[in-house]
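Working notes for the structure below.
Excerpt of the complex: some chains, original placement.
Order as written gives the chain letters A and B; numbering starts at 1 within each chain.
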Amino acid sequence: MQTHKAKRVVITIEAIMQKRLTDALESAGVTGYSILDVIGGSGRSGPWTSEGQISRASGMVQVICIIREERLDTLMEAAFDVVEKHIGVVTIGDVEVVRAERF
Amino acid sequence: MNEILALAADNLLSPIILSFALGLGAALARSDLSVPEAAAKAMSIYLLFAIGVKGGVSVSEHGLGPDLIAAIGAGIVLSFGLPFVAFGLLSVLTGLSRIDRAAVAGHYGSISIVTFVAASTVLEGQGIFAEGYMVAVAAAMEAPAILSALWLVSRGGGRPAGNDGLMREILLNGSIVLLVGSFAIGVITGTEGLAQIDSFIVAPFQGVLCLFLLDMGLVAGRGLRQARASGLGKGAILFGMAMPLAGASLGLLAGLLCGLTPGGVALMMVLSASASYIAVPAAMRVALPEANPSVYLTLSLGVTFPFNLTLGIPLYVAVSQAMTGG
């Protein structure tokens, strides 16, 4: 099956910053992303879990964008502005996608 | 004094406090007991909705009176002012950074709705009337403290992070909207409306509160275990118990000035004494990401909340009774 190269960007960020991040992505012309719920984890600020939480202050999400390589820099700049001061991990991986016209 | 102690003992052995203690103990003992996040959120929606409607219905029964404006005004002033008191106390008692002090201070100007709910339950249990519109005062006190916290940071030369839309976000915060909205529903539908839904919002209320406090105990216990590791100082813990007393004193003053009933004064004390753990932490993460969340969450949820729940509430009720001759 014919496939095309693309980038898979995963941004792990605090749930309270999700809207700001996706707004920034949309302003930068990134329209495709999916969001996963992170239910716990650990980092320099210690371990945490979403169990029993009612406060939006705790909790993180993963925003996943599949994007063409040539659009990666725009995305990264938009994301970085939001992530910079905040807790967050950004990774970029290589993937193949099927319907390239979508990205 | 004896009366206060009896009240405190009574309070300590009530199902809601014991449920909190159970959660706290389970978390400290590292049991895997846990409440699903969705269930905890559902319970908080239920509690906000129920307390809002009940407050509104009470207003529709007893009328608003000119004192509503005074009480809301007093609440807003307290919410703006208390962070300065807290900031000062923190400067004396702890070695926290300016930004951490400001962030903590913001929490103590704002309010803890579950503390308010627990206090209302205690008042109801003792047959003490309180103004229904204290729910509106609670809602009015949620946000102003955040501005004071940000001002305290910027005065020190700090620059809160990207604030676009923060104010809107705070004012349209889910818990404020739900509280104000359900209060309005209560006012509009009145006793008749309540009659339709009271076996949902009145009868099971205390039971839901028990399970909710069980969950809060679990969350607080997990936080305390964390905090023990990261070493929150004695000064900070002292602050977590001194500040509610300071807040309650100012709340007492405000309540008396507004001419509230004994129950209303007690609730004003409770609001002033309590610290936010929903709206303010979220706002602080957005605006002051450099502030350490484990400091303010531990103080608010791990120290001040249990302090108010166990000792504070009976004390505030007793003092307000004594001062108002109620």
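Please note the rule applied: contacts are C-beta pairs under 8 Å (C-beta built on N, C-alpha and C of every residue); 3 or more make two chains touch, one makes a residue touch a chain.
Computed from a predicted model, the values in this text were never measured in an experiment.
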So how many copies of each protein chain are actually in this file? A x3, B x3
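Note that in this section only the chains that are shown with their structure count from here on.
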Counting only contacts in the complex, chain B reaches chain A at residues 34-37, 40-41, 44, 161-162, 215, 218-219, 222, 226, 229-230, 277-278, 281-282, 284-286, 289-290, 292-294, 297
Chain A residues touching chain B - in the complex, by the definition given at the top: 14, 16-17, 20, 39, 45-47, 49-58, 82, 85-87
